[in-house]
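The complex appears here minus one protein chain, its other protein chains still in place.
The first chain written gets the first letter, and so on, giving A and B; residue counts start at 1 in each chain.
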Amino acid sequence: MSQFGKAFWIRLAILTLVGIFTLPPLSPPAVAKDLKIGAIFPLSGRGATWGMAAQKAITVKQKEVNAKGGIKVGGDTYKLEILWEDDKYNAAAGRMAAEKLVNRDRVKFILGSQSSAVILAVQPITEPGKILFLVNSYAKEVLSPDKPYTFRMVLTSNEILQGMYPWMSKTYPELKAVAFIEPNDASGWSIEKDCRRMAEQNKYQVIFSQFYERGTSDFYPLLNKMIAAKPDFVDFSGAPPGDQALIVKQMRELGYKGKTFSSTTMDPAEFCKIAGVQNAEGHISNTHDLLGAYTTEGQKKYYDGYIAVYGKPFDPVTPKYQVYLDVLLQALEKAGTLDTTKVMETMEKTEEWQTIFGPSKFGGKEHYGIKRQIVTPVYISEISQGNLINRGTMMPVLP
Amino acid sequence: MTFSFFVQVLVNGLMLGLTYVLIASGFSLIYGIMRLLNFAHGEFYMLGAFATYLLCEHLGVHYFTALALSMVIIGILGVLVYHFFFRPFRDEHDPSLVIALGIAMLIGGLALIIFGEKDKSVAPVFSGVIQVWGATLSRERVAVIVVAILMMAALTLYIKFSKTGQAMRAVAQDREAAALQGIGVDSTFTLCMGISSALAGAAGALLAPLFYVNPFLGMHAVLKALVVVVIGGLGSIPGAIVGGLLLGFVESFGNTFLGDITEMLGFVMVMIVLLFRPQGLFGHG
Partner (left out) sequence: MGKRGAGLLILLLALVAVPTFTQDPYLLNILITTGIWTTSVWGVRVIMSTGQLTLGHAAYMAIGAYASTLLTMKAGLSFWLAFPLAGLISSVVALLIGYPTLRIKGVYFAIITFAFAEIVRLLIVHWPSLLGGYGGIPNVPPPSPIFSISFKSRIPFYYLILALCLVTYLVMVRIDRGRIGKIFSSIHESDTLAESVGINIMRYKVLSFCIGCFFAGLSGSFYAHYFNFTSPEFFTIWQSVYCLVFVIVGGAGSVWGPLLGSFFMTLVPELLRVARELEPVIYAVILIAVMFLLPGGLVTLPARLRGKKVH
């Protein structure tokens, strides 16, 4: 017999019933002239690193704009309110989050997400509802001519590799054979396809490609086989940062001396900690040292803004997420209206945007069938003695 | 394929296998003696890794001290979990399984909130590699292999020869008969839970500097442990050892020669074993 009295349970039941019938339809009290923008990102669980990075970058921009009084769209000024939802990196939760934002909070603009599965599950809500959806994720299917309200705000492996592979070819002409290691999941598969295509386009020979079970931390069996194939360099772009560091550590232990390469961004301090400073030497990645060479005024300002809000240390994964809100706000101001169709057309027609990465634009009509992929510079850096050294930068060509 | 390549495959299998044995042996012990499929076992492994991380990286404790402390901490945690959550359902089969599942979810969820999802690392104690018949092994791994073998040996001897170990075997065989003979079933269970959890914690502590530490380790570990003990035989320590090594070799060879389809092999083996010899290689009916 329960030690809680009858009264307790009756009270609990009443409370629950009251909750069922009153709480859900309640939306937060609306403040006049507030522009509500939805954001769906992985804020917990796997992928939270990127989700939290996005949250930080977007918040920095939001605070900057609100401190100035808001943005001017048409004749009105709006303060920005970002409604954050956690998709936990899974499609069902992402879909629920989108339901909430679109149907309850009535947002017309959504930022996010990281996972292709989430985006694909959310688009059946956003596209018919003409909700402007600014996304990340690597899958090609996310952008297509029948989904005009979706724009991708971050470079995918397709564009990044388009910059990095020719650079590798030019800088290290002696490297000919490449090996791929990717995890067995959606992004791993999609990235491997892109890597393979780019490698072959740049006359590299793909002599090894294998996927590993998610959750693996002992890569010796896989690496043993890979090393026997004798690749000149190894590309593990699809692996999450911790795995990448482990792969590097273990392949160095096994005696592999070739170059390591990834087209993703990472935090050099954490990478070196897990891999070991000596093992990480020479690793090439798409990480941008914000205060090093190739820095723009916009980036310096963003850095200062970040430190003002979050303090040190600076999170190097964040800069690319700033572009989401930045470009959206510019588009709103340019269009002069909150009507999503007009904003969408403005985004399509505008030839150049000023972002913290310098001039950027949208492209992709040929590759994706629709001009919705942002094109920002690709940065190439190398780890040397535990530090990040900028090695080059270029703009991908995306007709 | 050269000789050294082949030796490497074997050595990799041994390494993988021993990590599985470390994780699975406690799991098997609990089932054998308590008839409980302790899904929370993997979470104890994960907590052992975190305990070591916190002790070494935040409190500056020397690694071997941290290893010992982690074992003790997690062992005590196991006892507490048993006392408050498992004991009330001791004699009910399905409810105890559900509670174990609930505890696993609880610990995993709390760890994620408290520690965050980023991978953490523990500084390794040994560095450098050695060569064994052409195969390479980092010194870290050699140390883990040695410690794992010592632990398994100690466990086996303990179960076989010590008085409490024999009490455990008696309870495993027939709970009621053992009780009639004056063996405290509850104290035996408590001891079993403590030792198994300490083992899981030790596994976590040992493997932490080798790989990385994050709250998701638990689920992966318990899945592997499940596969190992089913193959080896639920409740048998020699079974856990043989099962673990077998899985390690299968995965090493699988990943080398078959590619990523290896992911499925463990579960296929489980189904085959359960269909044709449910008690596993060494289990008893």
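Please note the rule applied: a residue touches a chain if its C-beta (ideal position, glycine included) is under 8 Å from a C-beta of that chain, and two chains touch if they have at least 3 such contacts.
Quick caveat: nothing in here was measured; it's all calculated off a predicted structure.
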Original post:
Of B:Ile99, B:Val185, B:Leu199 or B:Val228, which sits in contact with the chain we cannot see?
Top reply: B:Ile99
**OP:** Tell me which residue among B:Ala167, B:Leu247 or B:Val270 touches the hidden chain in the full complex.
**Re:** B:Val270
**OP:** With the full complex in mind, choose from A:Asn66, A:Asn90, A:Asn202 or A:Thr350 the residue touching the hidden chain.
**Re:** A:Asn90
Subject >> Among A:Asp34, A:Asp76, A:Glu99 or A:Asp304, residue touching the chain not depicted >> reply: A:Glu99
**OP:** Go through chain B and note every residue touching the omitted chain.
**Re:** 37, 85, 88-89, 93-95, 97-99, 101-103, 105-106, 108-110, 112-113, 226, 230, 234, 260-261, 263-264, 267-268, 270-271, 274-275, 278
**OP:** Kindly note down the residues of chain A that lie in touch with the hidden chain.
**Re:** 1-2, 4, 6, 9-10, 13, 19-20, 23-25, 43-45, 85-86, 88, 90-92, 95-96, 99-100, 103-104, 116-117, 120-121, 123-124, 139, 141, 184-186, 188-190
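Heads up, the rule we're going with is that only the chains that are shown with their structure count from here on.
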Original post:
Any idea how many Å lie between the Cα centroids of chain A and chain B?
Top reply: 36
**OP:** State the interface residues of chain A toward chain B in the complex, per the touch definition above.
**Re:** 44-49, 184, 210-213, 215, 217-218, 220-222, 224-225, 228, 241-242, 245-246, 250, 253-255, 270, 273-274, 276
**OP:** Report the residues of chain B in contact with chain A in the complex, numbered from low to high.
**Re:** 1-2, 5, 8-9, 12-13, 15-16, 19, 112-113, 116-119, 121, 124, 127, 129, 136, 138, 207, 210-212, 214, 216, 219-220, 251-256, 259-260, 262-263
